[in-house]
Each structure stands twice: as C-alpha cells, then as structure tokens.
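A protein chain is absent from this complex, but the other protein chains hold their places.
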Amino acid sequence: MITNDKTIEILKAIADRIEEQKDYLTELDNEIADGDHGVNMAKGFNAVAAKLPSMAGKDIGFMLKTTGMTLVSTVGGSAGPLYGTAFMKAGAVMKDKMEIDGSDLITALEAAIGGIKMRGKATTGEKTMLDAICPAYDAMKASIGDGEDMKTAVGKAVEAARAGVEYTKTIKATKGRASYIGDRSIGHQDPGATSSLYMFEVLLEHI
Amino acid sequence: MITNDKTIEILKAIADRIEEQKDYLTELDNEIADGDHGVNMAKGFNAVAAKLPSMAGKDIGFMLKTTGMTLVSTVGGSAGPLYGTAFMKAGAVMKDKMEIDGSDLITALEAAIGGIKMRGKATTGEKTMLDAICPAYDAMKASIGDGEDMKTAVGKAVEAARAGVEYTKTIKATKGRASYIGDRSIGHQDPGATSSLYMFEVLLEHI
Amino acid sequence: MKKIINAVENVEEEMILGLVKSAPEKLRKLECGNVVVRAHKKEGKVALISGGGSGHEPAHGGYVGEGMLDGAVAGAVFTSPTPDQIYEAIKAVATDKGVLCVVKNYTGDIMNFEMAIDMAKDEDIKADYVVVNDDVAVKDSLYTTGRRGVAGTILVHKIAGALAETGASLEEVKAVAEKVIANVRTMGMAITACTMPAAGKPGFELADNEMEIGIGIHGEPGTSREDLKSANDIANELLNKIVDDIDYVGKEVAVIVNGMGGTPLMELYIVNNYVADFLAEKGIKVYDTMVGNYMTSIEMAGFSITLLRLDDEMKKLYDAEADTPALKK
Partner (left out) sequence: MKKIINAVENVEEEMILGLVKSAPEKLRKLECGNVVVRAHKKEGKVALISGGGSGHEPAHGGYVGEGMLDGAVAGAVFTSPTPDQIYEAIKAVATDKGVLCVVKNYTGDIMNFEMAIDMAKDEDIKADYVVVNDDVAVKDSLYTTGRRGVAGTILVHKIAGALAETGASLEEVKAVAEKVIANVRTMGMAITACTMPAAGKPGFELADNEMEIGIGIHGEPGTSREDLKSANDIANELLNKIVDDIDYVGKEVAVIVNGMGGTPLMELYIVNNYVADFLAEKGIKVYDTMVGNYMTSIEMAGFSITLLRLDDEMKKLYDAEADTPALKK
C-alpha cells in the first residue's frame, strides 16, 4: 500500500532525482535535440516540491492532479504537457483515495499512458518516454496478475523501463524534436524515456 | 645615377618585397589597428607592377607620378593617399628627368615628405611612416652634403630608417588608427614605417 | 559560455522588458509572464497570436504591432511556453471576432497551444490555430511529426496579420494563413552551434571545415553534416531542395534570406546575390526580398532561405502597412 503521506515522500524523491540528473538529461537531449529536457523537468519538479507541504493530508488523486497541473504550467516544451497530462489523468482515476495498492497503481498508470498517447499521438517504438513507460506498465500488470506483491511488481517495472531505455538507443526517433535528425538519432538514448525510468526507480526505492 | 630603366627595376623590386612581406605587414597592423596594411599595399604595388611595362622609355617623373596615381586609386585606407601623394609629389619635381643623381633623390624625397605631411597632418614622433622616412631623408642629405656617393648615402638612409622603425616601438601612436588604442600601442612596431623601410632597402639593393 | 546577460534565469524576462521598453507607446508586457501585446488593444479584428520558445529574436515579440501580431508568448529559451501563459495571451487580446494562434510545427508547441485553446474555449473565447511547417529539410510523411515551422512563419504573421487588420472573419484569416503555409518553403544551414544560456555550452561541435545542413531553429543539429562549401554552392543546395518541393516556375515569390543570429549581414548579402541569380535563371520572379535576422537561433552563424509563392491576394496583403519593431512596411 502507498499512503498519501508516502505519495508526498515519493514525489519529493522524484524531484530530488530529477534535479540530481538535470545535467545528464540535458546532455542526452542535447545530443539529439534541443538540450532542455533536464532544465525544464527540474524547473517543473522543483515547483511540485514547493507545493508538497500544502498537499499534506489531501487524497492521492488530488496530489497527482496538482502535480500534473504544476508540471503543465511550469515545464513547457513537450515534457510539460505530456507528463502534466499523465499525472492529471492518473489523479482523476485516483480521486479521493487515501492509499493505493498494486491494482490501483495499474489503473493510474493506464490512465497516465492514455493521457500521453492522447496528447502526443505517439506509440511505442518511436523513441519516446512511452518506450520506458509502456513496457513498465506491461511488466507490472503481469506481475500483479500473477499475484506478486507490489514491490516485486514495481521491481519488474523498473527492469522493463530500463530495458526500454536501452531499446531507445537502437531506434530512430519518429516523434518529438529528435525525429528531425532522422537516422542520426540512432545510437542515442531518449531523454524522456530516461526521466520516466527515474520515476519508476524512485517509486521502487520508496515502497 | 639612377636611370629610367633602373627606376622600373626598382619599382618592380619594391612590389616584390611588399608582396613578400604582405602577411608580416598585416600582422603588424593587426596588433595595433585594423590589419589591412599588407593586403592593401600589396594590392597597390601589384597594380603598379602591372603598369610598369607600359612605362618603358618614359621619364622618371612620369613613372613616379603614375605610381602615385595608381597607389591612390588602388590602395585605399591611409596608406593609399599618403604613399600616393608622396610618389605623385616626387614625380612632379622629377618631371622630364631620364636619370637622377643623389641631389635629385633628396629633392624627390623632400617633395614626398611634404606631400605626406600635407595630407596626413602628422609630424615625426607620432608613430607613422614619417618616423622612418624623415630620419632617412636627413641621413641621406647629410651624407650627400658631405660629398659621399649615392650608394653610401642611401646606405645611411636605410640605417636611419631602420632605427626609426625601432623607435616606433617605443612610442605611443597619436596619428592614424593606432592612436585609438592609446598607450596600448607602445611596444608595437608601426606597419607604415616598416613598409617605408622596405622601399629604402630595395633602393639600396639596386644602386 | 560568453554572453552579454545578467543572470541565466532572467534572460527571457529582461529581453521581453527590453523589447517593450524600446517601443513603450506601442507594446506592453503582461504582468503575469513573458507575453507581449499591443499597448492599445484593437477591437473589431481577429486577434493574431504567435509564440514559442525564446531564442528566436526578433521573433515573436518583435512582430507585435499594427498589421501583424496582437500578442506573442515567449517560453524559456527553445522551450514551448506553457498553456497558462498562452491562455493569458489569448485572454488579453481576444475580441468578439476571435483569436488565431500561429503555431510552428513542434510537438511541444502544438500540445501547449492546444491545451491553451481548450482553456480559452471553455471560457467561450473563439480561438483556433494554424500550424506552420515550411522546413523542407525534414520529410513530411505519415511516419514523422512532419516538417518543422521556421522562418516562413514571419510571412504568415505578415499576411494573415494584414488581413486580420481589415476586420476579416476568423475563418477568412485562418484560410489565408493556411494559404501562406501551403505556399511557403524554407531550408537552413549553420556553420556554428549556439549556446542555450541554461545549458552553458554549444549544442554541438563543428570542425573548421564542417557545416550542418537542414537545421531547425532550436540549436539542434541538422539533417546532415557536410564539408563547408562556398556560399553559392550552399545556397544552390538549399534552393534546389526548396524548388523541388513545390513548383515555383513562372510564379512570383517573396524571398527571405534569414540570418540565424550570429551571421554578418555581409554574408547574407553574398548569399542573396546567388539567390537572385538562381531564381532569375529558373524563371522565378522575385516580388520582394527581405535580408536580415528575422527568425534566429540565438547567436548561431548560418542562414535559411525562404520562398513564398504569391498570388494577387497574398501580394496585396504582403504590401500592406505594418508597424512593428522588427518589420515595417
């Protein structure tokens, strides 16, 4: 079970991780696109971190929705609307929940993916964050379906996300800015997939 | 005696020397001003060289005047009007002469210096070509006055011009572009004085 | 990083303030963010908005004014502005006639503008948008995000702005903007990268004999790296890509030889010398030529060539008065 307090802890830890990896994410973005992913994500999650104290005691749906809205209004670029929509959609389906279990997590993630696909009109294999998130979701769903506990399931999600990030190195971007350099994007790791991986890693560390 | 044929030879040799020293002159100009002296002088003397065949058989006054007019219309910058006027004025006082001796040389040089001063409103000690030409003129005049031969006199002029070039390193420019950097011009050798020295050196080599 | 700035965090805001203070009787900045609007709102016309990341100066704030834009939204450098910023711009300029947003085809720009327009519609503001995609460097296909929007965007501002000024309807202004988009093509190159203030170092490294062909306007690498060639050869390569894309022969065109920010005008004129000869040779008639820094990538050295195929309507609107800091007619 992840409680609302825990959720605050996790969001704070994500913010810390992003800040810590800011330069690396920017570096990755620089290689294939415009080099702002780290800076923008850090700006957004720092804004989220600043709002966390005011969320204390609220339900998880509210927290996720507030996170999403904050990301939308502070990150900009592609990551802002994408992550923002993802968190907002997850928040909508977690409305009023003070704690969530494995199957809630799957519901939330499903909504998040739906939001990303709706906004970005991409699918897996296009060298985007979806190449980390979708396999993570599949792995987690299978694990929970097999009756494994949440920690195990999230562990498998992290494995799958990590493999997804590796996979992005092998393919050509067909969505987002990196698509403009065509074949030259091959060999480089997608920054958005990488930031998604960090979120799963942090989640695992905190449950 | 310098004949009209010899004059063509000398002018050609000056053109060669300037072309050869183009980069060095430009380098000197770069240090304290706008780095075009070598390029512009070479452009001008190449134009002079191209006209030399058509001067064959003409008097020395005509040759010097044509050289001056060619420099004026091809060099540009400060060096164009200054050297151009110098040669034109020297040409005027050498009108109709088919050969010149030491005292003619002094008359020509005096006219040239007058032209440079009239155009540029400078005097010695301002870190310009005058710091090479004026001492050269003085040394040559004294030598001829002492009854020395032309070769000796020009040799002394070269010595004096060389000392003058050295002297320009020790003083601050108060005329020309180099004056804009004020004290920062100290320590650098004046490009115009240097190109003047080359002309005296070439003269010496050919008489 | 060597820049004439104060603090990296303040670049966007100080820049917008500096722009507005260069024409305080004509422009103002919204309190709530880096949004430039006309000092005197004009009613009875469709309001035209543009925007995107900063770093493209004078775009887009420099095109706010009579005959062109009503508002411009500036995101962080090379980062699409957020929906709430765009929404504030829309609210500030909206009239009964509606609002048209000129969006360049980047995933981020489109998503943020779409979200803002949704927010505006929720408040019963009539708002719509067009997507500019003039960059022929990128193949437009079902399997990509399509061509980028680059310098041709300025001509959309100019022509749609001129029609909006006449009091035309939102549908009419949108239609003419789309006509410009259908007829405008651009391609660019760079000999140096630019440095995003927040990144602190250049986006890529080029050797002394290398150039990037097919760059966008966000400091990203181009579609290919090639040996540096002569100005004429480069211009030839870009022009051929453009005229291969749509048929310009026998048509009149507006030309932009656009500097990327750090290119001396000397080089842009040299490029235009070739462009003019190339077009004459192909039987393409030049109606007008703009040479300068119109849509930049901070201090990148390089240029793009834009050709807009004109018809009579576009010609009239192209010639209409405009009074903005970056473009006067």
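Note that the chains are named A, B and C in the order they appear, and that numbering of residues resets to 1 at the start of each chain.
By definition in this document, a residue touches a chain if its C-beta (ideal position, glycine included) is under 8 Å from a C-beta of that chain, and two chains touch if they have at least 3 such contacts.
The model shown is predicted, which means the values in this text are computed figures rather than measured ones.
Counted over the whole complex, the shown chains touched by the missing one are B, C. The chain omitted from view is touched by exactly one of C:E31, C:D124 or C:D208, namely C:D208. Among C:M15, C:I125, C:V138 or C:A320, only C:M15 touches the chain that is left out of the view. Interface note: of C:V138, C:L239, C:I298 or C:L317, the residue touching the hidden chain in the full complex is C:I298. Against the chain not displayed here, chain C makes contact via residues 2-7, 11, 14-19, 21-23, 54-55, 57-58, 62, 191-192, 194, 208, 228, 230-232, 234, 257, 261-274, 276-277, 289-293, 296, 298-299, 301-303, 325, 328-329. Interface residues of chain B with the unshown chain, by the touch rule above, are 26, 30, 32-36, 39-40, 43, 72-82, 119-120, 174-177, 179-182, 184.
By our rule, only the chains that are shown with their structure count from here on.
With contact taken as defined at the outset, there is no chain that touches chain B as well as chain C. Just count the C-beta contacts per chain pair and the biggest one is A-C.
Chain B and chain C have CA centres that are 55 Å apart.
We define each chain's centre as the mean of its Cα atoms; on that basis chain A and chain B are separated by 76 Å. Across the assembly, chain B contributes no residue in contact with two or more other chains. Taken residue by residue, chain C touches two or more other chains at no position, since every residue touches fewer.
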